[in-house]
Every structure is written in structure tokens, then in C-alpha cells.
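For reference, the structure discussed in these notes is given below.
One protein chain is absent from this view; the other protein chains keep their places.
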Amino acid sequence: MLARAKVLLARPLVVASIAILALLAVGEVLSPGFASPRQIVTQLVIAALLGVVAAGQNLVILGGREGIDLSVGSIVSLSAFLAGNLMQQNDANMPLAVVAVLACSFLIGLASGIGVTMLRIPPLVMTLGMLGVVNGALVLLTRGVPSGRAAPLLSQIVSRPVLFDLPGIVFIWIAIGGALALLLRRTTFGINIYAIGANEAAAALAGVPVPRTRALTFALSGLFSGVTGILLLGYTGNVFVGAGDQYMLPSIIAVVIGGTSLAGGNGGYTGTMAGAVFLVELQSILTTLNIPAFGRQIVFGVTLLALMLFYGRQRRLKS
Amino acid sequence: MPAPDAISTPSPEPPRRSPQPGLSRYRRPYLLAAAVLIVLAATNVALEPNFLTFGVAASNLSAFLPLTLAAIGQTYVVLASDIDLSNGAIVSLVNVTAVTIIDGMHGSIGLGLAAGLGVGLAAGAVNGMFVAYLRYQAIVTTFATGVAFSGLALWVLPQAGGQVPASFYTSYAGSYLFVPTVAWILIAASAFAALIARLRFYHSLRAVGGNMQAAFQTGVAVARVRLAAYVISGFFAALSGLALVGETASGDPLIGGGFTLSSITAVVLGGTALSGGVGSVLGSVLGAFILGLISNVIFFAQAPFAWQGLIQGAIILLALSGGVVIARRSGD
Partner (left out) sequence: MPSLVARGIRKRYGGVVALDGAELTLERGEVHALIGSNGCGKSTLCKIITGAVGADAGELILDGRAVSFAGPADAVAAGIDMFYQELSLIPAMTVAENIYLGREPLTRLGLVDRAALRAQAAAAIAEFGEALGLGVDPDAAVSDLSADQRQIIEILKVLARQARIIIFDEATAALDRHQVGILFEHLTRLRSDGRSIIFISHRIDEVFAIADRVTVMRNGGNVMTRRIAEVTRDEVVTAMVGDTQLTRSEAHHRPRPEPALRVEGLDAGKLAGVSMTLRRGEIVGLGGLHGQGQSDFLRALYGVVPIRSGTIEIGGKAFDPKGPLAAMRQSLAYVSGERTRFGIMAIRPIFENLVLTLLVRDRHVVVARRRLEATISPIIARLALKFSSLAAPASDLSGGNQQKVVIARMLAARPTILLLDDPTKGIDLGAKADLYGIMDDLCAQDVSILLYSTDDKELLSVCDRIVVLNGGRIVAELAGDERTELALYRAAYASGTDASA
């Protein structure tokens, strides 16, 4: 019995789910109404935004070779801004705006991917540099003044309750989750990503187009950040500068909590989704408890360190 | 293998050797940074002829010093093939701790400085314990501790403020024996780094970063070395936070915000490899200066304010890419 429990607990998805439920319970006890449907909906919306960013981060990390994307936050901000300014509260502009923003964010990610694969710049460095460039471009475009407004249709799609009082954004997230699961497990591209993360040399010898696959993971990361920017715009209606910065590091944490190793090659998106929900709930509890900002941060950091006890450790040098 | 006595058989062809004696790309990783720095300095002089005057140079050095100190600390961790994403947070924490003690508790300046250093060392030790002994993954761990340290900083001093006695910041901005205080600090830090570079520890550090398994098999105390690197990083981050006290004469819990990523950029610009084992403190100092001069150039070139961020970002990206590419090519 204990042995079976141990095996179950070894699956990050299980642990994350248990943790989420535990947090809900604790939250409800400490602050009645915490687990009310309305609150849960709000949390799910925020988790959805984080989750979509984390989807891109997940792909990059799966590809191995210390893959990481630090530019996601800045691309979210840029995309929200561009989308708002292209739409200008006009439904007719929406299709073009969406296509343009997605193309732009995809290309930014692709540029990072090319830097990583062709110039062989370490991902941490490349995306760090790209973060600076994108933020600089954003400052230039906005001149410090946020602008742009969402098309009404977008706001409706994102925020209007569709089913169980859950707004469209949650279902969009679930659809993305489903699509990603399909991509990772049922397409050659997905298997290629796992292969290059698990053993790049073996994958290359087996014929996998390694540079192309890895560059595409970065491009997709940009794309998902672009999607998040558009969704964010739809949710908030307008944009404030630096709106996306808060997603960068949590996106990495969500991926790690979800069971994907930072070394690449194993893990999947469902775990990351649970990780995103968990993180959002954790933040939410801390806010609800009226703990001041500093307390929230400390607890957040300490909780992460505690979690890492299960997921974040590396092999011993001595076996 | 029933063959006649091996010793009497003629020897096989000697395998072809690769004769590349002398200067290896590993031993002078900072050369490129030095070249870039010279170019930048020249550009600075061209744009602002006062650049080389004593006053302007001192003021530039004062502005560059905090990041330079943080970058020095980051170097040791990166040499060990780890990374410290809590660097900036430690800078903030030390900054507010020192100011709070000096100001709020009417404590002496000495006590404030000592407390600041102590906090930095302790923070570094926390990082090191997790990464080296509990074998936590460095990136996420130091991110988590960074969040926690930032929180502590906010707790110690929720709002930027506090006051430091005039004697403190005037002596920080002043000179001793015709040399600016900030220059003395840089000299002292460099001397300290040079001393470390002559210890057995430094060899062990580079070995751990170069090939951790091999270092372990050779009997190097790998965990202890990695812990020490984080403690040193915390120490230099503390120096940086204290320098900021002298610079701004007050405390700010958010002051270290951009330092983490900037210190990493400075380290990479200086030729230190993120994979560990290769690099130097000198390179990181040059890298920090490069970052500072880039800001200067953009400012003095009177680029429109809105463009400055983008131009700076683009230059840094180009510099990072260029540095990595050239370093690789010279070694192949």
C-alpha cells in the first residue's frame, strides 16, 4: 500500500493536484470565500495567462541544451501593445491584428532560435539579450505611455462566460493544452523535441534535424507569448507597460513544478498546467491572507525551495 | 590473442599529433573585452572631451562600481558552472540593512557595514547550501532565494528612504591621497580577487566548472568549492550594496533589480563561459565597464531618449553574440 502510494507520489502531476486541492482547502479555512466559484474562476483566468506563456517555455526547456527563454515576458508586453494599437477597439481590425502580432512574436522567437542554433549562443544569454531589445523597442513605440484598446469581440471571446461560468480564455487554454499534448506525443515534431533533449548526438545520428527543431521551439515560445499578449489585452481591455514581465520567471517555475526537467528530454504540458494553477493559487492565498507584499514574496520563495526538494535535485557525483 | 611477444614487434605509426603549443584561447578570454572597451572609451572621448578629466572619470567610476562589484562576485559562481540569480536581491537586501542600522538604530557606520557584509555572506551561504549540498538546480533555486531576499529587503525597508551621515557619503565621493575613494575600493576588490586567484581554491574552482566529474574523481571537495563560490558572490554583492549606500546616501529595497541580469551580461561580455571553467574576474570588470560606457555613449550621442533603450539592447545583443562567436572561432 505504501509502495503504491510512493509510486503515485512520484508523478509530479499527482503531487501538484494534491497540492492544489490542499491550497484550496487551506485558503477556504483561512479566508472563507476563497474557494468560491467566482474566486476559482478568477484564479483560473490568471492561471490560463501564465499557462500559455509556460507552454512556450515548456517546449524550449524540453529541447535540452540548457534551453530557457527569458524574453517571454517582454514579448507578452510587446504583443499586447501591438495588438491594442492595431485593433483600436475596432472589430474589423481584429483578424489582421491577430495575424500580425502572432507573426511578429513568432519571428522574434525564431530570431532567438537562430542565435542559439546557428551562432550557438547559450539560450540564457541569447534570450537575455533579446529581452533587452524587445523592451527597448517597446519603450520606443510606447514612449512610456501605454495605449491601444482591445476590440470588443476579443474582450468577449476572452472574458464572457461560456460554460460553468468559465470565460472563453479558460477554454482557449484547455484547447491549447490539448493541442500541445497532441503535438508532443503524436507528431514527429514532438518526438523530435524529446529526442534532442534526451540525447542530441543520438538524435542527430538518427536523422533528426536538430537545429531546425530547436529553433522552432524558440519560435513557438515567441508565438505563445504573443498569444498571451493578445489574451491579456482581451482580459484587461487596455495595456500597461511591462504587463508581461511578471510572467517570465513563474513560467519557468511552472514548468519545473510540472515535472519537466531543466535538462530537457522528459516531461509534458499537463504537469505544467497544474504547476501554473498551483503557482497562481499560492500567490492568491498569500494575497488573500492580507500578508503584506514582502511576506508574500518570502513565503513564495520558501515554498518554491520546499517544492524543489522533490523535483529540482540533481544526480549525485558518487553513485 | 596468441601472438609473438609484443615488445619485439615494430611499433605502430605514431598517431598524428595536433601541434598547437603556446597561447590557447582559454588563457586570455578577456582580450576581446579589452579591445571593445578601448573602442568604447575612444568613442566616449570623441563624444565628450571631458571624459578623461579627473572629475568625470571619478564620477563614471562611481557609477560603474556597484555593478562591477556584483559582476566580480557573479564570476566565481559562473566559473564553477553554476549561476546566481539572487545577486541583485542580495545587493538590495544589504543596501537596506546597512542603511537601516546606520540610520534608524543610531548605530555606528562600522556596525552598519559589518551587518551588511554579514548579511551578504549569509545569503551566499544559503544559496550554496541548497545548490552544492542539497544538489538543487541552480537557476530555479537562486531565483527562489532571490524572491525571498527581495521580500526580506521590503520588510526591512518598505519604502526607499533613510539617511546616512554626511561624513559617509562625502568621504565616499571624495579622495584620499589624490585617488578617489571609489578607485581605492576597486583597487582593494581587485587585490582581493588577485589574492583568491593565487589560492589552491581557485584552481579547484576552475576544475569544478571545467569538468565536475573529473574534479570529483581527482579528490577535489566539489561541494565545498561550490559553496565557497556562492559565499564569495554574496560577499561581493554585499560590497555592491554598501557602495550604493555611499552612492545614493540612502536605502532602496528595489535598487538591485536590474543587477542580476546585468551582472550576468557583464560576466559573459568579459569572456567567461556560462558552462564554467573558463574566464576571469578581470574580464567581468571590463564587461561591467563596457556596459557603463555603452550607456554613456548612447547618452552623449544624444540619441533621442525613446531610442536609447532599444539601441542599448541591440548593442548588448550584438556584443554578446559577437563575443561568443569570436571566442568559438579562435578556438576551433
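Think of it as A and B in the order they're written, each chain with its own count starting at 1.
Note that a contact is a pair of C-beta atoms (placed from the backbone, for glycine too) under 8 Å apart; a residue touches a chain by one contact, two chains touch by 3 or more.
Bear in mind the structure is a predicted one, so any value in this text is a computation, not a measurement.
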item: Selected residue (touches chain absent from view) among A:Phe34, A:Tyr194 or A:Tyr247; value: A:Tyr194
item: Option touching the unshown chain, where A:Leu119, A:Ala204 or A:Ala293 are the choices; value: A:Ala204
item: Residue in contact with the excluded chain [from B:Pro180, B:Gly277, B:Gly292 or B:Gly309]; value: B:Gly277
item: Contact partner of the left-out chain, one of B:Ala207, B:Ile232, B:Ala249 or B:Ile294; value: B:Ala207
item: Subunit B, residues in touch with the chain not shown (by the definition above); value: 1-3, 5-7, 9-22, 24, 26-27, 195, 198-200, 202-204, 206-207, 210-211, 213-221, 277-278
item: Touch list for subunit A against the chain that is not drawn; value: 185-192, 194-195, 198-199, 201-209, 265-266, 317-319
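In this text, only the chains that are shown with their structure count from here on.
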item: Subunit A partner contacts - residues on subunit B that touch it in the complex; value: 83, 130, 134-137, 139-141, 143-155, 158, 212-213, 216, 222, 261, 264-265, 268, 274-275, 306-314, 316-317, 320-321, 324-325, 328
item: Footprint of subunit B on subunit A - complex, ascending; value: 68, 70, 115, 119-122, 124-126, 128-137, 139-140, 143-144, 249, 252-253, 256, 262, 292-302, 304-305, 308-309, 312-318
